[in-house]
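Here's the structure we're looking at; comments come further down.
The other protein chains are all here in position, but one chain of the complex has been omitted.
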Amino acid sequence: MMPLAAARAALDATLAAARAAPIAAIVLDAGGHPVAFARQDGASLFRHDIARAKALGAIGMGQDSAEIADRAARNPAFFTSVAVATGGALALSAGGVLIRSAGGQILGAIGVSGDTPDIDATCAQAGVAAFHGDR
Amino acid sequence: MMPLAAARAALDATLAAARAAPIAAIVLDAGGHPVAFARQDGASLFRHDIARAKALGAIGMGQDSAEIADRAARNPAFFTSVAVATGGALALSAGGVLIRSAGGQILGAIGVSGDTPDIDATCAQAGVAAFHGDR
Amino acid sequence: MMPLAAARAALDATLAAARAAPIAAIVLDAGGHPVAFARQDGASLFRHDIARAKALGAIGMGQDSAEIADRAARNPAFFTSVAVATGGALALSAGGVLIRSAGGQILGAIGVSGDTPDIDATCAQAGVAAFHGDR
Partner (left out) sequence: MMPLAAARAALDATLAAARAAPIAAIVLDAGGHPVAFARQDGASLFRHDIARAKALGAIGMGQDSAEIADRAARNPAFFTSVAVATGGALALSAGGVLIRSAGGQILGAIGVSGDTPDIDATCAQAGVAAFHGDR
């Protein structure tokens, strides 16, 4: 379960971790459905769709989008075909980070877009930490 | 322009106006792009897509979704064709309310789904009032 | 959670309840994702997509597809717009039945297509009963 209060705490910590560039961030539940979203002033229009596809791709493949992007760099044709087969549910770049329970179960994911992939992922990880109360 | 701070104030007021049923609410900018979204605990999965389509339909047609729904009740074939032609960007039910400037310019819209159309629209109107500082 | 063993028990009971006409039946988890599916010999080709859309619509709207169909009969334009807005995730006919926990939480849904809507729904209900061990 992904309660709105926890998703919002995660979203706020994600946004607070943004640096120079404005970002968009989304929190999805375990089924890949949106719970909370925000786009900072100045973030460009595709940021919503990219953030969502990073987070949804992480849930769909069962690993962070940074790892998926590494695999895609070695096998681009397959991951392009997955992107198409899933209707664009996958963005092949860091910034989609799974939220797991203590037992390893996927509870949801945070997706970020707007800065470099590395900074996007750092922001999302700040959100995951806030979700777990590690503030 | 739809600053995130104003969109969030509108979103929070919208959520606070919810009654018995949990809702999902979204704030779109003048281009129809998401700025802020939240889904309350227990709201069913399509609420995101329906809230978004109510708000986007309002911006796309230039009137609140309640008025669009009234027109659609008299002319369903046309509005169904618009729904298909726009790729599902329109939900024919109250709950999508335009945010306008003092001069009448469309600044964005709020979309709500989860309760009856009338209550959804009341929640969205509370959000518009908060946007304008009429609290 | 929707374990495969429980989904299969539900699916088999659903299929066993079919009468004259061959059916297709699907079990979805709480996020609307397929866990188990079977199409009986002679069931026509759209049965998969219709069964899935009945079950997914039930999860997405939070009520059985028979109730959704009743509402759609009174308000067809809105439900057509929802079908389009959700990318065809909704089939407006009986045969999609929610699976709920004792506490009322949605655990998934069963969707059936192939016979009349009433018989489809009866088959799905047999599957829900099997899921709960009410055999």
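As written, the chain order gives the labels A, B and C, with residue 1 at the start of each chain.
We adopt the following convention: a contact is a pair of C-beta atoms (placed from the backbone, for glycine too) under 8 Å apart; a residue touches a chain by one contact, two chains touch by 3 or more.
Quick caveat: nothing in here was measured; it's all calculated off a predicted structure.
*Asks:* Write out, one label after another, the shown chains that touch the chain missing from the document.
*Replies:* Result for the missing chain's touching partners among shown chains: A, C.
*Asks:* Tell me which of A:A21, A:V82, A:L107 or A:A129 is the one touching the absent chain.
*Replies:* Only one of A:A21, A:V82, A:L107 or A:A129 touches the chain omitted from view, namely A:V82.
*Asks:* Against the chain that's been left off, what residues of subunit C make contact? List them.
*Replies:* Touch set of subunit C with respect to the missing chain: 3-4, 7-8, 26, 31, 33-41, 45, 48.
*Asks:* In the full complex, which residues of subunit A touch the absent chain?
*Replies:* Output for subunit A: 31-32, 57, 59-62, 75-78, 80-82, 84-87, 89-90, 106.
Note that in this section only the chains that are shown with their structure count from here on.
*Asks:* Building nodes from the protein chains and edges from chain pairs that touch, which of line, ring, star, complete or other describes the result?
*Replies:* complete
*Asks:* Measuring centre to centre with CA averages, how many angstrom lie between subunit A and subunit B?
*Replies:* Roughly 25 Å, centre to centre.
*Asks:* Using mean CA coordinates as chain centres, what's the gap between subunit B and subunit C in Å?
*Replies:* Computed from C-alpha means, the inter-chain centre distance equals 29 Å.
*Asks:* As a quick test, compute the distance in whole Å between the mean CA positions of subunit A and subunit C.
*Replies:* 31
*Asks:* What residues in subunit A touch two or more of the other chains?
*Replies:* 31, 33
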